[in-house]
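Complex shown without one protein chain; remaining protein chains in place.
Right, chain A next:
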Amino acid sequence: MADTTLVGAAPTHPTTAQIAAAIREERARRGKRAALLKHIFLIITSLVMIYPLIWMLASSLKPDNQIFGNLGLWPSELRWENYTAGWNAMAVSFTRFFLNSTFVTVLSVIGNVISCSFAAYAFARLEFSGKNIWFALMMMTLMIPYHVVLIPQYILFLKAGWVDSYLPLIVPRFLAGDAFFIFLMVQFFRQLPRDLDEAAMIDGCNPFKIYWAIILPLSVPAMATAAIFSFIWTWEDFLGPLVYLNDMRDYTVPLALRSFIAQDSVSAYGQLFAMSVLSIVPIVIFFIIFQRLIIRGIAMSGLK
């Protein structure tokens, strides 16, 4: 609208350059206003998004009677005791839970990266009979809900005497159980130039050598992305530990948190929040450090 009045209102015929300049100016003005509105919207939305997390952090430092019915974030006094008391609030200390979680997570990440990169290398770079069928089947496993295989897997591990150990949580990770990571790595391996393999082949390298000396070193970003996601998901995993671990000394952090609420539903909210905050600290740290890789990983696996 503004553009046409500007042009129409000019008494003498303006040059094209003048019209263009006028349009550009008007656009810039409108652009600025739009940009300001956008920023206001975005800032409000981010605050709403992040507020619950900040509230959790603030509540973890408050005396219990100031947590509810209270919008203010700043506690009247900082209760660091919530952290020390919460750490030892249960029969087993959180030291143990954090060590358990770390153990399961580290081994799961290693297993995932090794086994999934093996499968991905086969799918992306090797020729063998039946490859396309296997690939299609692999993609179909992405759709299967864990709940469907859970019961037979449980019975299998029960018969093997693995229940109440970490084996049911770790061994499947060494068998490329997570098709998402295979898919992510296949996408990445396919982008690497084929000439490399061929040149290496001519130089007498076998497929194992090519995987180890060429593909892996060039795929650090893909491996890192898989490792990060695998870390986050394993750290947060709840259903697996819930089914397989019954002894509190074996609990991972999420299981411990859940018994914290079950055990003490009345008071000690400050301690509960303190432990909740600590449980997500590793993830937040990872997220801050590897933000770029994580965000690229989502776009890559989702689209290409």
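By definition in this document, a residue touches a chain if its C-beta (ideal position, glycine included) is under 8 Å from a C-beta of that chain, and two chains touch if they have at least 3 such contacts; residues count from 1.
The rule is short, and it goes like this: contacts and distances are computed from a predicted model.
Undergrad: UniProt name of the unshown chain, from "ABC transporter permease", "Oxidoreductase", "Pyruvate dehydrogenase E1 component subunit beta" or "(2Fe-2S)-binding protein"?
TA: Record says "ABC transporter permease".
Undergrad: Among A:93, A:191 or A:291, exactly one should touch the missing chain; which is it?
TA: A:291
Undergrad: Touching the left-out chain: which of A:35, A:78, A:199 or A:213?
TA: For the chain that is not drawn, the touching residue is A:35.
Undergrad: State which residues belonging to chain A touch the missing partner chain.
TA: Residue positions of chain A that touch the missing chain: 31, 35, 38-39, 41-42, 45-46, 49-50, 52-53, 55-56, 59, 67-71, 115-116, 118-119, 121-123, 126-129, 131, 134, 137-138, 141, 143-156, 158, 172, 174-177, 182, 206-208, 211, 232-233, 235-236, 238-239, 243, 253-255, 257-258, 260-262, 269, 272-273, 276-277, 279-280, 283-284, 287, 291, 294-295, 298-299, 302-303.
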